[in-house]
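For chain A:
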Amino acid sequence: MIEWATIITLMLLTLALALTVVRLILGPSLADRVVALELISLIAVSFIITYAIQVGRAPFMDVALVLALTGFMATVGFARFLERGGHTDE
Partner candidate 1 sequence: MEPVMAVVVGILFAASIYMMLRRSIVKLVIGLILLSNAANLLIFTIGGMVRGLPPLIAEGDKLPAGGWADPLPQALILTAIVISFGVLAFAVVLIHRAYEVVQEDDLNKMRSTDT
Partner candidate 2 sequence: MSLEVALPIIIPFLAGSLSLVFYRAPLVQRWLGVAGTGALLLASIVLLYRTYTDPDQVLSIAMGGWPAPYGIVLVSDLLGAIMTVLAGIMGFATAVYSLPTISRDHEAFGYYPLMHLLLAGVCGAFLTGDVFNLYVWVEVLLVASFALLILGGERAQMEGAIKYVALNLLSSILLLVAVGLTYGMTGTLNMADLVGRFAAMENQGLVTVVAMLFMVSFGIKAAAFPLFFWLPAAYHTPPVAVSALFAGLLTKVGVYALFRFFSLLFTQDVGYTHEILLWGAGFTMITGVLGAAAQYEFRRILSFHIVSQIGYMIMGLALFSPLALVGGVFYIMHHIIVKANLFLVSGVVYFLRGSYELKHIGGLWRTHPWLGLLFLIPALSLAGVPPLSGFFGKYIIIRAGVEQESWGIVAVALVVGLLTLYSMIKIWAEAFWKAQPEEHEERARAFEAAVSGKRLTLMVLPIGALAAITVFIGLGAQPIYELAYAAAEQMRDPQIYVNAVLGDTQ
């Protein structure tokens, strides 16, 4: 059961990934892309955990933890950029 669940979830997550990449590419504003990027990192967190379950390796959970941490950082960084009025050139 869990195997099927992981496989289906991995599929779902990759589908989500694909959709988000579409948004990242479409934009139109940088903020939209940042939203997409943050979601991608969240999807990646889920993905890694699901994968950890699939292969039965708990240490991968640590990777997910770090990723959750840094995805946030990238977003904040971008936001700061936007706030400080950098060129958005869109």
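Basis for inclusion: all candidates are chains of the complex that A comes from, given by their letters.
Keep in mind that, in the parts below, a residue touches a chain if its C-beta (ideal position, glycine included) is under 8 Å from a C-beta of that chain, and two chains touch if they have at least 3 such contacts; residues count from 1.
None of these values were measured; they are calculated from a predicted model.
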Touching chain A in this complex, from the list 1 or 2, is candidate 1
The answer for chain A against candidate 1 in the complex is residues 54-57, 59-60
